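Omission of a single protein chain aside, the complex is shown with its protein chains in their original locations.
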Amino acid sequence: MANGTIAVSEKSFYEESTNKYKGILSWLLTTDHKRIGLLYLYTISGFFIVGVILGILMRLELLAPGETIVSAQTYNTFFTLHGVIMIFLFIIPGLPAIFGNFFLPIQIGAKDVAFPRLNLLSWYIYIIGAILVLISLFLPGGPIDTGWTFYIPYSVRTGTNVSMAIFAAFVLGFSSILTGLNFVTTVHRMRAPGMTFFRMPLFIWSLYSTAWIQIIATPIIGITILLVIMERAFGIGIFDPALGGDPILFQHLFWIYSHPAVYIMILPAMGVVSEIIPTFARRTIFGYKAIAFSSLAIAFVGYLVWAHHMFTSGISDTARIIFSLLTFIVALPSGVKVFNWVATMYKGSIDPKPPFLWVMAFIVLFSIGGLTGLVVGSLATDIHLHDTYFVVAHFHYVMFGGTGTIFFAALYYWFPKMFGRMYNIKLANWGVALFFVAFNTLYFPKFILGYMGMPRRYFDYLPEFTNLQVISTVGSWLMGITMIVIFGNLIYSAFRGAKAPRNPWGGVTLEWHIQSPPILENFHEIPTITREPYDFSQLEEMKDDSK
Amino acid sequence: MTQSNQAVAAEHHVHRDDVGAKMGMWLFLFTEVLLFGGMFLAYAVYRFQYPEQFKLAALELDTTMGTLNTIILLTSSLTMALSILALQKRNKFFSIINLLLTIFFAFGFMINKYFEWSAKFSHGIYPGSEELLNKQNGEIVFFGLYYIMTGLHGLHIIIGIVILTFMLVFLIRDSITHDNYVKLENSGLYWHLVDLIWIFLFPLFYLIH
Partner (left out) sequence: MHHEESKHHTTGYGTYILVWLALVALTSITVTVAGIDFGMVALAIAMLIAGIKSALVINIFMHIKYEEPIFKVFLLVSGFTIVVIFILTFLDVVNR
């Protein structure tokens, strides 16, 4: 399936705009999905770094028992903001908004998404949400200190700026919803001729499943946020126990969104893994349909497990048993994926480039995270481990070791395509290694600390926890250094890296058929699809059309 | 091969997909359903927890007003549908009339709502009022839910009025025509949703006896 037999590279989307402006205005008013993806990349990465810094500051405070660098009140705002920024400004938008925007149209053979202007609006809404978070830090009352979960009654009683901060989350939710809506419509309406649902790359399946969660689950947190704001402003009683409100109802409404939200975080990451492994094993994915359906299954069953966050809150025993059972069930489709990925590598021709190494790190870290999820998902063990460092370790393994790792994997996989340049491979390899060491130093001790009884969100601790806390803090410093290596390599290479060829890795999905960076409309003519998405027999043909 | 930016920009917006536009609108409507759905869930839980107090509190509401508003909204849905149908049948005038009627009914609903709420306020029943706080918890929650849910619904009616007014202007100025009317259809879908929400709000608040 040949496309674009040109020897000379043409104007890329950097040089051609969808509007008549030049310079920064041509970016701020763009409707090009690729530029929008990059706008998200820069802003999301910025907030990620802020979140990392907050994490490092928290760990610094925890270097020794008692007050070390900040007061207890400040520490409370630190962990709240760390959570709010990492969750609402980094992980939830992250992969879909950056790589989904950039590659969804290309991978299905389209010129753009279904609603390009809505796409730009989604980014602006994200920016407004981010600004509102910043504003909430400086309004009278001080920054929010409830934890990112803003449970009632404290979130109704505290004098800090809860309303503005959670309103920011409401606005960010809109951005998420509009992206989801755009993606579902795009997948249904704009696939190239011949691209049936079962010829779509698995990244698209994962984005599609995620988009449905974004559409259906997000409004629930929306209404929860509105109700808390109304409660604080007018004392309506819905969430005030003194007036008849039910704190457990709040938790139900909160987690009905926030649990599916973790699938918004992980499904696209799993989609990226399903892209990277075939490319670097040089063979087709094992069990394509199983992986595709498992994405849908995770999206759906993910709605049914939320109360496993509430096992110690006072819900009924019946509910606890049923939700624990459902939680075990939701682990199954993820297991299917891991088996299929490993099976894909069997008898493949492995090329251990950085993206592949990131995926290997992911499989280890995400598996640890997932398995420890079963530990907290079972009732008896959760009674002891709920609200301890064990949970903190668990979710950092799945969110950071899972989605975070793949954020880097995707960056290192698609960087040559997005920027037309190559980075330093050796330094990239060191980056993965450093990350793996730093990550486990930072987070593994937390499993042990939690098991020993160290509660989460505590600014002080008993002396017996000191040694492990120190190890974890050292891990955070290693992590800081790692971030410099990882981002530094890419930032430098974006300006000074060698020019990248069209297909540096030997991938076969549509993005590797077009030039690096892509032209404005991605394709000269919309391709007609006749093959399976991971059909490596076409690699030879593709080399003939090369540059 | 390379075109001027202007030509490219022009091409970029030519792509028209009415089914896609409708699909996007339906997806947006689902988000609205879930938004109100969360509130209906809260209502359901509290009604289960405070059955007698809900009945007591509901006596304060005016069933006649509620029924009148229901009829008004149902009729506005009719005129909305008729407006689109008229346009499909190339009867621009009848289409405009019906759209005007829809907006008129929407105003009527809001005026009724204004009277309802002011009557309650003057009886001292509003969030945070002394009179309300002296009631039992279940009654307080009932009125909290009442104000929030009908308030959010009312906000959606106001937004609907704004949208329909824009559509009216587009219709008059022929940027919506008999062969390019997906904007009107999508606005209609939004309007029907607003009606649907009220179809459920009405019995849950006004018909608890």
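Miscellaneous remarks
Each chain carries a letter (A and B) given by its place in the written order, and its residues are counted from 1.
Note that a residue touches a chain if its C-beta (ideal position, glycine included) is under 8 Å from a C-beta of that chain, and two chains touch if they have at least 3 such contacts.
Keep in mind the model is a prediction, meaning the values are calculated, not measured.
In the complete complex, the residue from A:R189, A:R456 or A:H524 that touches the missing chain is A:R189.
Residue A:I526 is the one among A:L29, A:M422 or A:I526 that touches the chain not shown.
Note that of A:Y303, A:F328, A:F395 or A:Y451, the residue touching the chain absent from this view is A:Y303. Seen from chain B, the chain kept out of the figure touches residues 15, 17-19, 22-23, 26-27, 30, 33-34, 37, 41, 44-45, 48-49, 63, 67, 70-71, 74-75, 77-78, 80-82, 85, 88-89, 185, 188-189, 192, 195-196, 199-200, 202-204, 207-209.
In the full complex, chain A touches the omitted chain through residues 110, 188-192, 212, 216, 248, 252, 256, 300, 303-304, 306-307, 314-319, 322-323, 526.
Methods note: only the chains that are shown with their structure count from here on.
Those residues of chain B whose C-beta lies close enough to touch chain A in the complex are 1-2, 5-6, 8-9, 12, 15, 17, 19-20, 23-24, 27-28, 30-32, 34-39, 41-42, 45-46, 49-50, 127-128, 133, 136-138, 140-141, 143-145, 147-148, 152. If you check the complex, the residues on chain A that touch chain B are 10-11, 16-20, 31, 111-112, 114-116, 118, 177, 180-182, 184-185, 188-190, 215-220, 222-224, 226-227, 230, 234-238, 243-246, 249, 252-253, 256, 520-521.
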